[in-house]
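A protein chain is absent from this complex, but the other protein chains hold their places.
Going by the order they are written in, the chains are A, B and C; count residues from 1 in each one.
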Amino acid sequence: MAEVVLSVRNLSVSFNTPDGVVHAVNDVSFDLQAGETLGIVGESGSGKSVTAGSLMRLNNSVTATTTGNVVVNGVDVLNCTEDEVRGIRGQDIAMVFQDPLSALNPYYSVGAQIAEAYQVHHADASKDEVEQVVIDMLTKVGIPHPETRLHQYPHQFSGGMRQRIVIAIALVNKPKVLIADEPTTALDVTVQAQILDLMMDLQRETNMAIILITHDLGVVAEVARDVLVMYGGRVVEKASINDLFVAPTHPYSWGLLGAVSSLEDLQRGHLKTIAGTPPSLISIPSGCAFHPRCEFYEGVGSRCSSEVPELRTISSGQSMSACHLDDVQIVSIGKSKVLQ
Amino acid sequence: MYLFIARRLFFAVLLLLAVSLVTYLLFSVLPVDPAALTCGKNCKPDLIAANRVRLGYDKPVLEQYWLFLKGIFVGRDYGMGQAAFSCPAPSLGYSFSQHQCVTTLIGKTFPVTAYLSLGAFVLWMLIGIGSGAVAALNKGKWQDRLANAFTAVGVSLPTFYVGLLVLFSVVIWLGILPFPHYASPFEDPIAFFQAMILPWLTLAVLSAASYTRLTRNGMLEAMNEDFVRLGVAKGLKRSVILRKYVLRSALVPIVTIAGLDFAALLGGAIITESVFTLPGMGKLSIRAVVESDLPVLVGTTMVAAVFIVLANVLVDILYGVLDPRVRTK
Amino acid sequence: MNMRRSIVAVSVALATSVIAASCGGSSSGGSGDGTPKKGGTINILSNAEQIAHLDPQRNYTGDDLAFAGSTIQRSLTTYKFAAGDAGSEVVGDLATDAGTASKDGKTWTFTLKDGVKFEDGSDITCADVAYGVSRTFATDVITDGPSYAMTYLNVEGEYPGPYKATAAQQAAYDKAVTCDGKTITFNLKSTVADFNYTTTLLAFSPVPKAKDTGEKYDMHPVASGPYKIESYEVGKSLVLVRNDQWSADTDTERKAYADSIVYNFGLDESAMDERLIADAAEDQTAVSAGILPENLQTIFEGGDKALTDRAVNYYDPFVTYTNLNVKSLSCIDVRKAIYLALDRDALRKAGGGPYTGDFADGFIKPALALDYKKATPVEGLHEDGTPNVEAAKAAMASAETNCPDVAAHAKAGLSFYYPDTDIWKKALAIWIDSMSKAGIKIKPEAVGDPAQYWPTVMNPETNYDIARGGWAPDWANASTVIPELFTTGGGFNLTRNADDPDYKAFETKIEEARNTLDRTEQGKKWQELNQFVVDHLWALPGTFTRAQSMWGSKVGGAFQWGPFGAFCYGNLWVK
Partner (left out) sequence: MSVSTSPRVANAVETISIEGKSPRQLAWQRFRGDRLAIFAAGVIATYVFIAAFAPVICAVLGISPYRLDGAALNDFGLPKGSFGGVSSEHWLGVEPGTGRDILARLMYGARVSLLVGFLGTLFTTSLGIVIGVISGYKRGKVDAVIGRITDLTLAFPSLLLIIALTRPLTQRLESMGVPEGNPARIVYIILVLGLFGWVYVARVVRGQTLSLREREFVEAARASGAGTRRIVFKELMPNLWAPIIVIVTLSLPGYVATESTLSFLGLGMLPPSASWGAMLGDSVRYYRADPTYLFIPGIALIVLVLAFNVVGDAVRDALDPKADRQSL
């Protein structure tokens, strides 16, 4: 069994906003092992990015209330001093952001930004040493002519190149966990694949764990081993990538997969959607947050609207689901939905 | 970069030409007969007519403009005999109400305005950026609200009102300072500071307001930027992030506005100078308005425009220095 | 000194005022100062940007004459530097005595003292005086001077001043003003019994021809008095320092106590008052002419005796009045309605109450004792200054029948020219309010630049119905008042009264008065003429004004100099 590098228990995050309290993340737990890639999927506002931010305590300290435990390298990130968490950031956990365009500080050269990330955790490194590290990193992430390009500024790079630099910054300290928050959303499709390949190559090299946050099922399918599906701030399904695509176990997942239209459908102008709207995180529907949109709600009845379903292992396999349907129905409907 | 500067300077010169032409045309529509101002109470029509010819006010506006432009480069002579006088280049004209070349007048008053502007500028940047930063770091708290109220009042209260209140309170009521009495900083530095501190403060308090707002909003915006999050994610110290990431990016747009404001200040600290009786360019120009002293009006407008345009060029260059995106395009 | 303080008189309008020449001894300042001593610097605070004119031939306003005449320049004669009645006595200045007139009063001779020098050490000669006087004729360069005084001189033909004169023209002048050694002789066209008063004007002071810079002379005239100009920066300051070429032996009046005198320009009026009230160390040697009405109570009745002792409230030489355009308001009923309806009490209050002055009965101040006689006011006029609305309405009613055109004009709106200042805005509000009660409408015409007020209303093309005025005699003779203000040849006639049917008779009487050699007899004639104008309502008497001024606690000799209604600046001293 591989080493558990990140352990999340009962993570809940809420924000005070002028419109009311936003319950962004509710009672999320999972473990992550070295070398593993975990995908977190969900639509906008499902809480996946907030979850990612919490892992490094990046959320607004004034408005956010975070409870639970996030243990990295033996330190509870949520309950330690500012100095301790700073020691973990960039060193044990690193992050790659969605938009490489805005993730780099436009006022400093890329070399300086990589060097800075290294120097935070290697205060006594010599100037030459740092420069060598920077050049190595740039080479590693596939930037040609690193010696000259390190003096250039972010705007002089293409989107894909910038994302490579962000990855270089993230990996310069060889972290145990890399959080990739929608790392390819802002990139062209061809570049997307390159970046994903790069991340996986580097993962193999360093045996780091990756959390890949995305709303793109295709991306998840390509790289992740396990998947968390989030809805309304909760994990509604936890499954291996194969199980999710072959036998999804939550009505929301069925909707998601169903929404992936076939080419023929697109050509005929049909676009499948999940009926209804995503929940407001200020007033999450009672019981199962998905029940107002769930086509099985009427069959199951009032339990759905009154009782929050627990995440439980479905008897037929390893997938876990948070749904009030019984296991048999889940398995059979899940398969039929995929076969449609 | 040099090409960029050269290009900007070239356009600046074109712009100044345009400004001077527009200024000339604008003031030529004034229903004031400049010649009538040359001979005081016992002006008689024939005398006015003679003076008009003598000064070239009888010529078409465009020709007058040409003479004006020429005067800047080669100087200009006016009149003849006992009433003759000449202004060496760069001549901006001759003031009849003050019996001096406009260039001389501006040369005398400009340092005062420059000291006033410089001091106020430094103070207001310190106050504005400082309070803006405090407000941003305490968003929603009382510090923020206070800075906000200060901003609102600052941008809206007329300078003369605040200036006189400050003057009377500090000098008469509290008796902290003697009445301002301008002296050159090289002759009497103490008197200079005593005379300047109140106008500096007044201008600073009133003008800092918009910088408080700019800094606050700029910093708040920057704090939401991904690159700041990345900085945090790198494990950088809060102070480092605030300085290198947040403040740095909030300051770039401020440079633009600060440059223009500074130039505008040089061109017209009219009210402040009147309230605090500082013998600067603002006071010179307001006097010119009152006396319909056209040459001085045109002169001060031109000088003000030169500074505004120069400031524009400077701001552009500074922008390039501060923002690599502009520099390396 | 006609429009003396005209700017102040306009902008502080209702507030300012003057003294009375011969018997205006109401000055309270200047006594009990202790013994004068030498040294120190006197600071003069002013809201003007510069002195109107320092060129002696162009200086023609009271305060400036008092300033320049007591410091840098000397004329042939001067008023004694003294408070009260003594101050209106004429004595020799550069001249050994107050001059000698021929029997017919047509030739006046003055002899220059020995040892009088310019600041460069050269002797002041008769030629310098003659040259100085000749400059006043060059009105294209030497503007704003007392050109009327030149009309006294018997110069044949046109004389354009020394700059442009042909040899013949210059010869004509040289015949009128002759030099014989140290004696200068003025040949006059007609009898001028008090020409030696005229020669107190700085127009009769010397200018060295070689140093004459024409128009620019204004900025740096050559000194003949105990002080000379060290620096002069318009809008900032004028610094006077001692002129070591001046000898006290040649001068009976000037004491020149202070080492230097600094004129500070461009100050805010409120600030000037506040500075003097506060009396901080650097302002203890300061003086300023005029106090804003809003501060009068604090200063004079605020209970601070030390403060009250540093200020003076006195009659200045001025009379204020309101000109009516007799041409457009050709009907006396309408003029009467205006006068009766006007709330003079409110106007006076707005200017600071009794400190503004007393309600005037005519245009000659009681100070001109020989020429003054209380005029009988228009019937129905309340002497306490309050309006008589009923009588005004009645006057308008009779105007409706007698002169419907003019009445209609008054109802449609009379154009009222005023300087756009805070105080005048309030005065205008009072005018509008009072006139509306008699059914008369006021159409305000703001003149933005107070300095442009006189040029504007004196422009024959300006169509005002109502315009204010203020006048002080050049010397103690109503000959410098009535003809100036109400004859077509006068320098300051804003009444446009030439078409009045009675004007011819008026002018005839003026000539009679002028030609009356007996001063008492002449005074009676002026009294009658004053009554004549009051009866015809060409102008409405306003106030016999008072003025106030203040000085710092270390200033000595701060009395009001009668003829000018100003400090005798040159003799101020530092305690």
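Just so it is clear, a contact is a pair of C-beta atoms (placed from the backbone, for glycine too) under 8 Å apart; a residue touches a chain by one contact, two chains touch by 3 or more.
Given the structure is predicted, the values throughout are model-derived calculations rather than measurements.
Q: Let's see if you follow the contact definition: name the visible chains touching the chain that is missing.
A: Even though it is not drawn, that chain still touches A, B, C.
Q: Tell me which residue among B:L9, B:L157 or B:I197 touches the hidden chain in the full complex.
A: Residue touching the absent chain, from the options given: B:L157.
Q: With the full complex in mind, choose from B:C87, B:A195 or B:I270 the residue touching the hidden chain.
A: Once the missing chain is taken into account, the touching residue is B:I270.
Q: Quick one: which of A:V5, A:V28, A:V41 or A:I195 touches the chain that's been left out?
A: The missing chain is touched by A:V41.
Q: Which of B:V228, B:A250 or B:L278 sits in contact with the chain that's absent?
A: Looking across B:V228, B:A250 or B:L278, the contact with the absent chain belongs to B:V228.
Q: Applying the definition given at the start, please give the residues of subunit A touching the unseen chain.
A: Within subunit A, the residues touching the omitted chain are 15, 17-19, 41-44, 53, 58-61, 63, 189, 192-193, 215-219, 221-222, 245-246, 255-256, 259-263, 266, 271, 273-274, 277-278, 280, 338-339.
Q: Across the whole complex, list the residues on subunit B that are touched by the chain not included here.
A: Output for subunit B: 15-16, 18-19, 22-23, 26-27, 29-32, 137, 148-149, 151-153, 155-161, 164-165, 168, 172, 220-221, 223-224, 228-229, 232, 238, 241-242, 246, 260, 264, 267-268, 270-271, 285-286, 288-289, 297, 300-301, 304-305, 308-309, 312.
Q: Of the residues in subunit C, which ones touch the absent chain?
A: Spelled out for subunit C, the touching residues are 269-270, 274, 277, 292-298, 301, 343, 345-346, 349-355, 420-423, 425-426, 428-430, 432-433, 444, 446, 448.
Everything below uses one rule, namely that only the chains that are shown with their structure count from here on.
Q: So with touch defined the way it is at the top, what topology do the chains form here? Options are line, ring, star, complete, other.
A: Graph shape here is a line: each chain touches the next, no loop.
Q: Among all chains, whose Cα centre is located farthest from the one for subunit C?
A: A
Q: Indicate the whole-number Å distance between the mean C-alpha point of subunit A and the mean C-alpha point of subunit C.
A: For subunit A versus subunit C, the centre distance works out to 91 Å.
Q: Centroid of subunit A to centroid of subunit B, CA atoms only: how many Å?
A: Spacing between the chain centres: roughly 53 Å.
Q: Per the centroid of Cα atoms for each chain, what is the distance between subunit B and subunit C, given in Å?
A: Using C-alpha averages as centres, the distance is 40 Å.
Q: Where in subunit C do residues touch two or more of the other chains?
A: In subunit C, nothing touches at least two other chains.
Q: Among the residues of subunit A, which ones contact at least 2 other chains?
A: Residues: none.
Q: Taking the complex as given, what residues does subunit B use to touch subunit A?
A: Touch list, subunit B to subunit A: 139-140, 225-227, 229-238, 244-245, 248-249, 252, 322-325, 328.
Q: Across the complex, what residues on subunit C touch subunit B?
A: 49-50, 138-141, 143-145, 147, 163-164, 212-216, 218-219, 233-236, 264, 266-268, 270-271, 274-275, 277-278, 280-283, 448-449, 451-452, 454-455, 458
Q: Could you pull out which subunit A residues touch subunit B in their complex?
A: So the residues of subunit A in touch with subunit B come to 56, 58, 62, 82, 86-91, 94-95, 97-99, 102-109, 116-117, 120-121, 152-153, 155-156, 166, 169-170.
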